[in-house]
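Shown next, in structure tokens, is the structure this report addresses.
Left out: one protein chain. Kept in place: all the others.
When the chains are written out, they are named A and B in that same order, and each has its own residue count from 1.
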Amino acid sequence: MSNSAVETDSHAAHGPELLHHFVTAEQQRNTASLAMWLFLATEVMFFGGMFCAYLIYRYWYYNEFAAGSRSLNIWLGTVNTVVLIGSSLTVALGVRAAQMGKRKLLVVLLLLTLLLGLVFLGVKGVEWHDKYVEHHIPGASFSVADLVREYPQLHIDQSHAQIFFSLYFAMTGMHALHMVIGVGLFIYLTIKAWKGTYGPQYYTPVELGGLYWHFVDIIWIYLFPLLYLIDRKPLK
Amino acid sequence: MATAAVSAERETYLNKEYGIRSWLLTTDHKRIALLYLASITLFFFIGGFFALLIRLELLTPAGDLVLADTYNKLFTMHGQIMVFFFLIPSIPAVLGNFLVPMMIGAKDLALPRINLLSWYLYIAGGALMLYAMVEGGVDTGWTFYTPFSTAFSNTHVVEAGLAIFIAGFSSILTGLNFVVTIHRMRAPGMTWSRLPLFIWAHYATSIIQLLGTPVLAITLVLVVLERTLHLGIFDPNLGGDPLLFQHLFWFYSHPAVYIMILPAMGVVSEVLACFSRKRIFGYAAVAMSSIGIAVIGFIVWAHHMFVAGISLYAALVFSILSYLVAVPSAIKVFNWTATLYKGSISFATPMLYALGFIGLFTIGGLTGLFLAALGIDVHVTDTYFVIAHFHYIMVGGAVMGYMAGLHFWWPKITGRMYPEWWGRLAALIVFVGFNLTFFPQFILGYMGMPRRYWEYPPEFQILNVMSTAGSTILAVGYLLPMVYFMWSLRYGKVVGDNPWGAAGLEWKTSSPPPTFNFDETPEVTWEAYNYDQIPVPEEAWLE
Partner (left out) sequence: MHEEAHVMSTRMYYGIWITLMVLTVVTAAVSFIDLGPFNTVVALCIATVKALLVVLFFMHVKYASEKLTKLVIASAIFFLILLLSLSMIDYLTRYLA
């Protein structure tokens, strides 16, 4: 179980330090779990505001949204989706490893999770760079003349297209920010796991970190079709 | 049962540790409540100061005290500070923090460190807001409507927006803490149906804080992004819809008004029961109506937008839904009235405020129904009628509820009684001052005086003078408690566990309570409001 060469935290073997206002360790655990789920509910509403804006403008400016969507790289988007789902697998297996007291496996899985997260962010950086090069970043140098040329059938209004890209950056940006926070969180968890803090008696932070990570994955599961797959059918 | 003995020897949450670190790094919910009390009081008086300047300007029809732009800043800052830095936190952060664990028999809130974080977030937001004020303020109105706030205003919209964003997080975390606490930390025997209605009220409030505030948060982020990075989604030049901002803003800000009123309703239930020596009539109805208000409160927001440009069909839907939300509020008023019937009534200060609440909240609430009617709204929206409506609820309702609670639980919090006759006098002054300030505004609005205008036609002057006169009386009414509460800390009569003879677990421990609230975890075997089993106390302040 714990490697004697590494400083071992007592939690893994004996359970967490019981805070003074709790009666049992189970109460403490259930409290932490409920708190995380409620926090995730607030995050649903936080992202929900942007989904509301997206819904309305997609309804109004479907053609511009279709063109903007086509200008996104579907392969990179698909790769990122695969990467993120893979990271959800690794963190779920990590929680299981903690439950079973397999410290080294836990560390490996947590590291894999955060590495996959970094891959995701790297790919996102590449995509944003592409948008920069194509003048698709809203602001002074915004131009979708290229899309107007490429999709004359869609009769694109340039200003309406800017709204698509504003939402694209707001939504993927907010998602990426949450990923960055997640990566930071997992660095912390990996270090603690390496020290042997987590085991069958105490793995709450791993479980809660996992819940957060899965939530960020679910946001992407919706962002992918909504941003990348609006309209890819062959145009007449 | 502890007597009013020398409290210096007994360990309480106040004397357990001394020094500023023990306060600024505390995780004791009672100390955090007092930290909030101090900071909220500061913001109340800052917001009130802006109100007095507004009323001073409106003493004369001409705009002669300040410039028009300055006036815009005055009503904006008054609104933002009062809503976000006073009303939203007030009862939950002060009384809720202090009492929720005690009322359910717990040693602390579920997440004490998050509680302290909440306070620091509030202070950070408050500091940023004060900075924005000192740097010149904001002039968009507390509602930040686009495109003025995103594209045209030259004031510190970003700082104010971020300040409210940060304070919003404080609110979310408080709500989260309360929900988790009420689910997980109840003492043995404290079932859901035995919870004081104050707890039900705070549970409902917390749901709103959790699910509504994040939408405000993202909306403010989008406004800040639009202003700084020109990531326009509300910009009409790009085909953006200014009404989208309003939909997202009011999705939070309407339920926010229920964040402000529900806790006050919780206080009223406790106070009314105690000073009628009766259980609240229709406990289940009152508890469920709190949840009902919280849920229905989320589906009425566009009644703030009837003339803004939404479709007529949407306006009809939201109008009907707005009538629906009055039902649970009315249920409460009827149940409170039934509680009073054949009760053994005494008119202590908290009771005066609670009775005032019922009357003034009813007026405010009914005028809300006027506004929910599309035909009437077209004429009185954006006039002083609306201002009077929401001040009746916010000040005549929420603030009076807060005052009732402060007075009711002051002896528990401090171990001292405030001077009762001064309390009653202040309550009376507040009631008179309040009505003189705001009733004329109903008439002004009906006659057509617009809100947010710094000058007005001369025929409106008499009512404005009455309103300003009322506001000075109201100010005196609010200053008096400041003075006598402070006085009571040194000279107030020392009290025992239960000076009011009230029901509730918080009254079964000493005043002030020990750090962990109870010497032994209580085991509850009785129903709430068991006034038939509690003897009437003999103290003099109930004469």
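FYI, contacts are C-beta pairs under 8 Å (C-beta built on N, C-alpha and C of every residue); 3 or more make two chains touch, one makes a residue touch a chain.
All of these numbers come straight from a predicted model, not from anything done at the bench.
Chemist: Of the residues listed, A:His20, A:His129 or A:Arg232, which one is in contact with the missing chain?
Modeler: A:Arg232
Chemist: One chain isn't shown here. Among B:Leu14, B:Val215 or B:Val286, which residue touches it?
Modeler: B:Val215
Chemist: Suppose we count only contacts with the excluded chain; which residues of chain A make the list?
Modeler: Missing-chain contacts on chain A: residues 26, 29-30, 33-34, 37-38, 40-41, 44-45, 48-49, 51-52, 55-56, 59-60, 74, 77-78, 81-82, 85-86, 88-89, 91-93, 96, 99-100, 200, 207, 210-211, 214, 217-218, 221-222, 224-226, 228-234.
Chemist: By the contact definition given up top, give the residues of chain B that touch the hidden chain.
Modeler: Touching the chain left out of view, chain B contributes residues 183, 207, 211, 215, 243, 247, 251, 298-299, 301-302, 309-314, 317-318.
Everything that follows uses one rule, which is that only the chains that are shown with their structure count from here on.
Chemist: Quick check: in the complex, which residue numbers of chain A touch chain B?
Modeler: 19-21, 23, 27, 30-31, 34-35, 38-39, 41-43, 45-50, 52-53, 56-57, 60-61, 138-140, 157, 159-160, 162-163, 166-167, 169-170, 174
Chemist: Looking at the complex, which residues from chain B come into contact with chain A?
Modeler: Those in contact with chain A are residues 101, 106-112, 114, 172, 176, 179-180, 183-185, 210-215, 217-219, 221-222, 225, 229-233, 237-241, 244, 247-248, 251, 516, 521.
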